[in-house]
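All protein chains of the complex are present and in place, except for one that has been dropped.
Chain nomenclature is as follows: A and B, assigned in order of appearance, with residue numbering initiated at 1 for each chain independently.
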Amino acid sequence: MDLFAQGIVNGLSSAGIYIMVALGLTLVLSIVRIVNMAHGEFYMVASYCMYYMVTRLGLNFFLSLVISAIFVGGLGIAMERFALRPLQGNLDQTLIVCIGLMLALQNIVLAIAGGLPKSFEGPYQGVVRAGAIVISWDRLLVVLVTVLLVAVLFVFLAQTKTGLAMRAIAQDQGAASLQGININRISATAMCMGCGLAAIAGAVVGPIFAVQSTMGSFALMKGIAVIVLGGLGSLTGAVGGGLIIGLIDGIVPVYTSGYLGSVISFAMVIAMLLIRPQGILGHESK
Amino acid sequence: MLLKVEGLSKSFGGLAAVSGLDMNVESGEIVGLIGPNGAGKTTIFNLLTGAVSPTSGKITFREMDITGKKPHRIAALGMVRTFQITSLFSSFTVEESLVLASNVKAGISYWGSVFRTRTSRAQEEIIRARCDEILATVGLQSVKYANAETLAHGHKSLLGIATALATEPQLLLLDEPLAGMNAHEVVDVLNVIRKLWANGTTILLIEHNMKAAMSLCERLVVISYGKKIAEGTPAEMKANRAVIESYLGDDTYAA
Partner (left out) sequence: MNPNSSKRRYSRPSVTVAILALVCVLPLVFRGAYALQVLVLCGINTVVACSIRLINLTGQLSLATGATMTLGGYLSALLALHYGMSPWIGFLLAATSAGAIAGLFGFAFVRLKGIYFAMVTLFFAQIVGLVVLDMRSLTGGINGLPNIPWPEGITSERQFYYVIAGMTVLCVAIMFLVEYSRLGLVFRGIKQNDTLCESIGVNVYRMKVLAFSLGSLFTGLGAALYGHYIQALNPTGFGFYFSLYAVIYMVVGGSGKFVGPIVGATVLTLANNALRTFANFQPLFFAGVLLLILFLMPEGLVGLPKRITDAVRRLRKWRSGRATQG
């Protein structure tokens, strides 16, 4: 029973990562209208940035986190401006550009940093105990950061002008531009935020799992599973889906090989597609 | 009775787009579905063809209950529609569009076609001949090899009708075939529709052009706010109070 509870606790931190990644993916897909295949690579790049700043430069963890998020957010803006906007509307081509960028980023980092997995330490050492359950500070940090980000994001979208503009674009881009909303600027902002979310996820995951060039693909796959389950375009769905997939990944290793968690998630995706293709909270699209 | 509609209703969220529609179409008729803008006419077409599933009600076509069936099944049974904003295969030629539509109905063997068997080549010849006939009926022979995208507006609508025709429908649903046309194009299309009806095709059409609808249709069904408010011959409808009132709120009746 203890192991199971421990599995849940671990699952929550995995869920946090997946939620952040999926939220970023959803933001970008609703507003910039692309499903960014390179999204996982931003997560990965941020993780490597953290590694260099924390271990080689000895910077403070949180300072490094902010720098990484800004750097990756900037990369996202550059990608949106130079790679995506010129191909405006052509979905096939944007998909392929994202594939190209994913491949490029993954291998540039591989060339610079080498293939050996890296790791770095989180800001707080040690563990927190609650009864028989042990949760490391690294994992607790992930959960706290996730909760904070989700809250900030939802408030931002509900209360701020930019947030409202984003929701307008997500609903109907044409109508939004007629209302005077600067689509380009808001798209860039959304891209920056989406990539920033991925970056923060990458930054806080480093102390828990190894940092390597393939981690981006892993995160992307989880992100896809989450958004298919939770509902394409739904932020709440991303949170719910992330919880489900994360908990599966936390509990399954207690009983059997860890990779089966991925297989179970995949099976759930298949089932969801057959029963309700738009996901739990998604809208019926035509 | 070719088409029988009983108590058909559709609500989107809280909004009732169509309520309690009862309607029939007999084989060989040409019936018009008219009413002011936003009355729900296109929604009715969507319900009939299976693009949208009804909240309640029953649709019977050729003695079979087709309520809630998928669009391609209903099309295969013989109810085919055109679209208000003409829907085309933009990079196909006119001929290719018709050939595609004919293939589906003719039940052509796809694998036979891949391996160019003698049967499939014979079938293809027959289909090509049929398509030429349709092009002649509709008046599009001159643009047979033109890309669908490059056609004039009137021709595009005719192509939409021709594509639907190629499936040999029992019931042809035309959604505003005259939309956005100049006077010359209107005459052409009206002649084509009359010709089709004379050849025995049953037609149900939505049309906003009142003069055209009245001159074309044997019988009219008038829809307002999702409900049928009147039904009868064009002459009867012209004199019907409820019909006139429902249109008074709609400026385009001035036609």
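FYI, contacts are C-beta pairs under 8 Å (C-beta built on N, C-alpha and C of every residue); 3 or more make two chains touch, one makes a residue touch a chain.
Given the structure is predicted, the values throughout are model-derived calculations rather than measurements.
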Contacting the left-out chain in the complete assembly, out of A:106, A:146, A:187 or A:212: A:106
Touch criterion as defined above, residue of B:1, B:64 or B:104 at the omitted chain: B:104
Residue of B:15, B:114, B:183 or B:239 touching the missing chain in the full complex: B:114
Residue ranges of chain A at the interface with the undisplayed chain: 34-35, 37, 83, 86-87, 91-93, 95-97, 99-104, 106-108, 111, 217, 220-221, 224-225, 228, 232, 257, 259, 262-263, 266, 269-271, 273-274, 277, 285-286
In chain B, positions touching the absent partner: 49, 51, 70-72, 75-76, 80-81, 83, 87-93, 95-96, 99-101, 103-105, 108, 110-111, 113-116, 120, 124, 145, 163-164, 166-167
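We take it that only the chains that are shown with their structure count from here on.
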Gap in Å, rounded to a whole number, between the CA centres of chain B and chain A: 47
